[in-house]
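Only one protein chain is missing; all other protein chains are in place.
Lettered A, B, C and D in written order, each chain numbered from 1.
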Amino acid sequence: MEHTVSYLGLIPLFPLLGALILGVMHISTCTGKPFSEKLYGVLGCIGPVISFIYALIVYFQLKGMPADSRFLIHDAFTWFSVGDLHITMGFLADPLSSLMLVFVTFIGSLIHIYSVGYMSGDENFGKFFSYMNLFLGSMLILVLGSGPVVMFVGWEGVGLCSYLLISFYCKDTDNVLAGNKAFIVNRIGDLGFVLGMAFLFWAIGASGFDYLSLRENSHLLTPGIGLVVCLLLFVGACGKSAQIPLYVWLPDAMAGPTPVSALIHAATMVTAGVYMVARFSFIYAHVPVAGAVVAWIGILTALLAAIFGMFQHDIKKILAYSTVSQLGYMFAGVGVAAYSAGIFHVFTHAFFKALLFLGAGSVIYALHHQQNIWKMGGLKEKMPKTYWSMLIGALALAGFPPFSGFFSKDEILFSALASGHTGIWFIGVAVAGITAYYTFRLIFVVFHGQPRDKKAFDHAEDAPAVMTIPLMVLAFGALCAGFLNLPGIFGGNLNVSHWLAPSLVEHHPHTSLTVELLAMALTIAIIVTGIVIAYKKFASGAEEPEYTGFAKFAYNKFYVDELYNTVFVQPYKAIGSVIWKSLEPNVTDIHVKVSSWLYRKAGTGFKIFQVGYVRVYAVYMVIGLSIISLLLSQSLN
Amino acid sequence: MLLSAFEKVKLENAPFVSMGFFAAAFVMQLTAGNHESALYGSVFNGMFVSNSFTQAAGLVIIGCGFFTAMTCLTYFKQNNPCTMEFYSVLFFATGGMLMLTLSRELITSFISLEIMSLAIYILVGYDRKRVTSTEALLKYLLLGAFAGSFFVMGSALVYGGAGSTKFAEISSFISTHSAGTPLLIGGAFFIFVAFLFKVAAFPFHAWVIDVYDGAATPVTGFMATALKAATFTVFANFLALNGAMQKEWIDFLFYIALFTMFGGNLIAIGQSNIKRMLAASGIVHSGYLLIALVAISTESFSGSVIAYYLAAYSVGTLGIFAALSYLGGKGESRMSFDDFKGLAKVRPYSAAAIAVFLLSMAGIPPTAGFMGKFYIITSAISANQMALAVFGVISSILSMWYYLRLIIIMYFQEPEDTFEIENSIFAPACTFILVFCVFALGLYPIVI
Amino acid sequence: MFAEWLFAAFSILAVLGGIGLVTFRHPMNSAMSLVVTMISLAGLYALLSAKLIFAIQLIVYAGAIMSLIIFIIMFLNVRTEDLPEEKGRFLYLFGGVVVLAPVFFFLKKIIQSIPATKATILGDGFGGIKEVGLVLFKDWLLPFEIVSILLLVALVGAVVLAGKRRMSK
Amino acid sequence: MIQNYLILSVILFCIGILGVVSRRNVLIVFMSIELMLNAANLAFIAFSRFHESMDGHVLALMVMAVAAAEAALALAVVILLHKHKGKLDTDVFSLLKG
Partner (left out) sequence: MFQYVLSVMIFMPLLAGLFVLAAPISKGIARLAGFIVTGIILLLGIELFLGFSGSAGMEYVESRVWIESLGVNYSLGVDGISLLVLFTCALLFPLIFVVFSTRTKGFYANLLICQGAMIGAICATDLVLFYIFWEIMLLPIFFMIGLYGGPGRLAATLKITLYTIAGSLLMLAALVYVGVAYHTQFGEWSFNIVQLAKLNLSGGYAVLAFVMFMLAFAIKIPLFPFHTWLPDAYTEAPTSTTFVLSAIMAKIGVYAVIRFVIPVFEIEFARFAILLSLAGVVGMMYCGLAAIAQKDIKRMLAFSSASHMGVIALGVFCMNVQALTGSLFQIVAHATSTGVLFLFVGLMEEKMQTRNITDLGGIAYRAPIFATFFAIAMLASVGLPGTSGFIGEFLIILGAVKFNAFIGILSGTTLIIGVCYMLWMFQRVFFEKPKELTEKFTDLNMTEVLTFLPVILLIIFMGIFPQPFLKKIEPAAQKHIAEFSTVAPTVIVDTTVPSEGLNHQKN
C-alpha cells in the first residue's frame, strides 16, 4: 500500500497532545502559581510547528506521485461499525486537503507565535494556548478526515473551540452570549450536515462512507436525493462559514482575543464550509440547481456583508463583515462549479485576512484595547510596520492587482460570468467596489489624518518582534500568494487549479479573451473608484459621522439581530416557559390531574353511601337484588 | 378429626391451650391424606367431602385461628379483658368454618354457616360495654340473618328444582336436565346472595365496613380472613359442582366481581380509619377472588388459585390486624391514619412489618400478595376473561393509593406519638412470623 | 273443595298477619300478627300432609319462639314513647313495594314454570313422626348433629351477650 | 295447586323483606326475618309434597332449629341494645359510618 502513510494521523495529534498537556498544566496550577509564560508559549507553538513540518512532508510526497493518483491515506482504527455503516478513523491527504493542510498549519503556527506576544500578561495564558492547540488539532481533523463523519468530528471540534475562545473573557456576559450564539448557530448548521450525511449514507454510503468510495458511487445518486443532500450539507456550510441566514454569529464572535479572530474567524475555520462544498464537489457537480443556490446565497451574503461593513465603527467588526463578504465570494465561486477558484480564494484570503486581523490586533494592542476606528487616526507615523503590512493586506482584500486577492477574486468573477451567471458576476463586481471602499475607509481613518485621541496616540507604538514578524511574513504571503495561480492571460498556468484538479470535479468554461479582459478591466476600475471615494472622504481626517436613514439602517445591520431575536430567540424562550408554566401543568399533565381529582372526588363521594343505618344497608341489598332479578327474569324463557 | 379437637375445647380455658389445639389441628390437617375422600361416607351420607382444596382452605382457617388466638393474648391485655368463652367461641367459629369447607349439601352448609356466623356475631359483640361493638353486632346480626333467610329460600327453590340438596345429586340433575331451569336459577341466585353477603360483594357489602370497625381488632382480622376463606371455599365448591352451573353464572359473577372491585376501592379511598380502610380493601380482595371464581375451570377444578390467594391474602391481612392489635393501644385508641404518623421512627420494625403487609395486599413482589394476584390474572386470562383481568389490574392500581398512604404516613411524617404499648410478646411475635410467611409464600409459591 | 277453602282462608290470614307485622307500630301488635301468620302456616302444613311439621310449627314456633319474643317485649316494657318515630313508614313501605316488585315477579315467574300437577294421594305415613324420624336419622344425621352445636353456640352466645359476666382473672 | 302454596310463600317472603327494609324497630325487623324463614319453610314443605319425599320436612325442621338459635341470639342482642340506649330504634345505632 504505497498510499498508506502512518504519520498522517500524527498531524492533528500533535496539537491535540499539546492541548491536553497545556490544559492539564493550566488546570493543575490554576489556583496556585502558574507555570511561566515562556514554557506555555514554547509548548503551545511546538505542536503547530511540527504539524506544519509534517504538512510540508505530505505536500512533497504528494508532489512526487503521479497526478491522477495523488493521495495518501491512513486508517488509524475502526471508529465504529454498525451494520452497513463502517466508519474508520481515517485520514486522507489529497491535493485539496494538502493545500488546506499547508496553509492552515502555516498560518496557525504564525498566529500562535503572534499570540505569545499578544496574550502576554493574561492570567489565562495557558488556557488560551490549550484552546488554540485544540482548535488547530480539530481543524486538521476536519481537513484530513477521510470521510464526512471524521470531518464532522473536526467540524464540531472547531465549533467548540470557537465557542470557548469567543467566550474566553468569560466574566463579561456579552462575550459569553456571543459564544453561545456562535455555538448555537453553528449547531443549526451541524444539523444540516448530520442530516445530509444521513441521507447520503442511505443513498450511496453502504459500500463505504469515505470520500473515495462515495466519489466512486456518486453516479448512483438520484437527482432528487442529490439535491436534498447538497442543500442540507450547504446548511452546514452556511452555519460554519457564516452565510445568509446564519451569518449573524460571526461579527459577534469578534468578542474573542484578536489572534482568535484572525485564525478561527477569518483564516481557517470559517472557510471550512467552502472546503466542505469543494470536498463534495462530486455531488454538487451532479446537481447544478444546488450549485446555483449556493452561488446566489454566497453572492447575496457578500453584498449584504459589504453594505454592513461600510458603516461599522469597530475595526474588528469591519473586518468581520469583510470576512463574511469574502466568504460569500468563495461560495459564489464553488457555487458556479469553479471549485478551484473558490479554494484559491480561501487560500489567499487566509493570508490577507489573517494579516489584517493581526494588524488590527497590533493596533488594538497598542491603543490598549481601543477598537473604535473613530478614536484612532494618524497612526501611520507611530506604527509604520503595522501600517505597511496592513496596507498590503487592504490592497489584497480590495482585490487590487497584483496583490493576491485580485487573482483569486477575479477568477471567481470570471467563472461566474463564464458559466452564464451574469447576475452573480454583476453583483460580484459591485461588491468588489464596496469592498475597496470600506477597506480603505478603515485604512484612512485609522492611519491617516489627525490623531483623534491624543493620549492614546502618544503611547502607541509598534508591537514587539514576536508580533511583527508574523505580520511581515503574512504580508509577504498576501502580496505573492496570488502568483501561485496566475491565469493564462498573465502567462501563468493556473498551478493551484491544476494541483487541485484530481480532488475536484469541475469544468473550466472557455470564453473569449476579450470578454475576460473587459471584465477584468471593469472590476479594476470599480475597485479604484472605491478606493478613490474612500480617500476623498476619509484621508484628511473625517469626524465620526452621525448616521441617518439607510446608513443608520445598515449600521444596525438591517436590524437582523433584533429580527432574529424577536422571531426565533424570544419565541423559543416563550415556548419554553409556556410549556413549563401552562402546557405542562394544564395540558400534558391533565391526565394525571384529572384522574387524581376524580379519584379524590370519588373517594369522598362514595363515603356518603356508608350512612350507618342498618336498614339502608338492607335497602342496598334489596335494590341490588331486584336489579339482578329484573335481569335474570328477562333471561328466563 | 376436627370434631375431636373441637369437643375438648369446652374443657380448656387457657388461650395457650387453644393455640396448642390450633397447632395440633394444623398439623393434622397438613398430614391428612391428599386424596379426594368422603368423610365418614356412610354415616354422613356424603355430606362431607375432603380434598386437597378443602384441606388447603382448612389450613388457612386453622392458621387464622391460631394467629388470632395469639394476637388476642396481647390485645386483651390492653383492652377490656375477656373470659375464656371468647376462645371457645373462637373454636366454634373455626369448627363451623371447617365444616363449611367440607360440606357438600345445602342445609349442612347452611347450618355450618350459621354456626360460624353465630359464633362470629358473638365475637363481634363480645365487648358489651362498648356501644360500637354492640352496634356492629346489631348490624351484622340483622343483615346476616336477612341474608341467611335468602339462603334458606334459595335452598328451598333448589330443592324444588332438583329434588335434593346434595351437591352430587344437583350435579347429576343438571347433567341430565340443564342448569337453566328457572327453579335452579332462582335458587342458586338466592344462595349466591347469601354467599356474596358473607364475602361482602357489591351490593351486599355495606355492612362490612361498620362491622369491621366496631369489632375488636383481632376479631376483625379473623373475620376478614377465615370467614372469607370458608365462604369462598364453599362458594367455589357449589359453583364447581357442575360445569353447566358455572357457565350459567359467568356473566353474573363477572359484573358482581367488577362492581365489587370498584365499589370497594371507591369506598376505601375516602376512609380515614385504618380498620375501615382495610374492610373496604377486603371488599376489593373479594372482587379478585370472584374473578378466580369466574375463571375456575370445572373440568379440572382444584381450587388452587383460590386457595393460594386466600392464603396470601389471609397472611397479609392477619398480619396487619395483629400489628394493629398491639399498636392500637388501650381501647383501640390508635386507629386512624393520622395516629400512625412517624411510626417508622419510633418502632421501625413494626412499621416495616406493616409496610410489608400492605405491599403484599397491594400485590407488590416478592410478597405473597403478588403471586396471588399473578395466579388470579393467569387464571382469568386462561379462561379467556381478558377484560376481567384488565379490570382487576385497574382496580389494583386504584387501590395503590390507600395502601401507600399508610406507608407514607408511617415513614415520611414526623412522629407525634410515643406509641407506648403493653409489653407483650405474642402479637409482635405473630406479626413477625407472618412477615416471614408473606415472603415464604411469595418466594415459594406452593400450588396444590 | 274443602281443602281449597281452607287453603284460601289460611293464606289470607297468613298474608294479613304478615302485613300486620310490618305495619303495626308497636312490636306487641306485630308479634301478635306474626303469631296469626304462624298458626295459619301450621294449618297450611297440615294441608300439605306434613303432620310432624304442623305440630312442631305450633309448638315450637308459635308456641315457644313467639312467646319468647313476646316475653322479651314485655320484659323490656317498651312504652310507646320509646318507640322510634316512624312517621314515614308507609312511604317507606310503598317504596319497598316498588323496589321489591321485580323480585316478586321474578319469583312468580319461577313458580309458574313448575308444571301444574294434580295432587296425588299420598300414603298414610307421609310426614308422620316415625317416617320423618327415620329419614332424619338415616340420611340427615350430620346436619342433625351439627344443629346441636349450633344450638350450643347460640346458648353460649346468649349467655355471653346478655348474661351477667364474671370477669376472668 | 302447588303453585298457590309457593306463591303464598313468595308473598310472605317479600313481606318479610319489606319489613326488614322499611322498619326501624329492631324487634319488628327480627320478626320479619322470622317471617322470611317461615316462608322458606312453607316452600320446603310444598316442594316436599311435590316431590313426595320427606327430605323437605327434615330440612324445614333444621331451619326451625336455626331460626330458634338465631332468635335466642337476636333477643340477647335486643336486651343488650336496650341496656345501652333504652331504645329499640336501629337508627339510633349509627355511630359507625362514613
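Here are a few things to note about the model shown:
Operating definition for what follows: a residue touches a chain if its C-beta (ideal position, glycine included) is under 8 Å from a C-beta of that chain, and two chains touch if they have at least 3 such contacts.
This one's a predicted model, so the numbers in the text were calculated from it and none came from an experiment.
One chain is not depicted; across the entire complex it touches A, B. Considering the full assembly, A:V176 is the residue among A:V176, A:A602 or A:I627 that touches the omitted chain.
Considering the full assembly, B:I381 is the residue among B:A244, B:V346, B:I381 or B:I433 that touches the omitted chain. By the touch criterion stated above, the residues of chain B touching the omitted chain are 304, 359, 363-366, 370, 373-374, 377-378, 381-382, 386, 389-390, 392-394, 396-397, 400-401, 404, 408, 411-412, 445, 447. Interface with the hidden chain, as seen from chain A, comprises residues 23, 26-27, 30-31, 77-83, 85, 89, 149, 152-153, 155-157, 160, 163, 167, 170-171, 173, 176-177, 179-180, 183-184, 187-188, 190-191, 194-195, 197-199, 201-203, 222, 224-225, 227-228, 572-573, 575-577, 579-581, 584, 588-589, 591-592.
We take it that only the chains that are shown with their structure count from here on.
Nearest to the global CA centroid, when each chain is reduced to the mean of its CA atoms, is chain B.
Comparing chain pairs C-D and B-C, the larger number of C-beta contacts belongs to C-D. Placing every chain at the mean of its C-alpha atoms, the farthest one from chain A is found to be C. Once the centre of each chain is set as its mean CA position, chain A and chain C turn out to be 102 Å apart. Look at where the CA atoms of chain A average out and do the same for chain B: the two points lie 77 Å apart. Counting partner chains per residue, chain B has residues 107, 111, 114, 118, 121-122, 125, 128, 137-139, 142, 146, 157, 160, 182, 185-186, 209-210, 270-271 touching two or more of them. The set of chain A residues that touch two or more partner chains comprises 607, 610, 612, 614, 618-619, 622-623, 625, 629, 632, 636.
Per the touch definition, chain D reaches chain A in the complex via residues 17, 20-24, 29, 90-91, 93-98.
On chain A, the positions that touch chain B within their shared complex are 599-600, 602-607, 609-610, 612, 614, 616-618, 620-621, 623-625, 628-629, 632, 636. Of all the residues in chain B, the ones that touch chain A in their complex are 138-139, 142-143, 146-147, 182, 185-186, 189, 193, 197, 202-204, 206-207, 209-210, 252, 263, 266-271, 398, 401.
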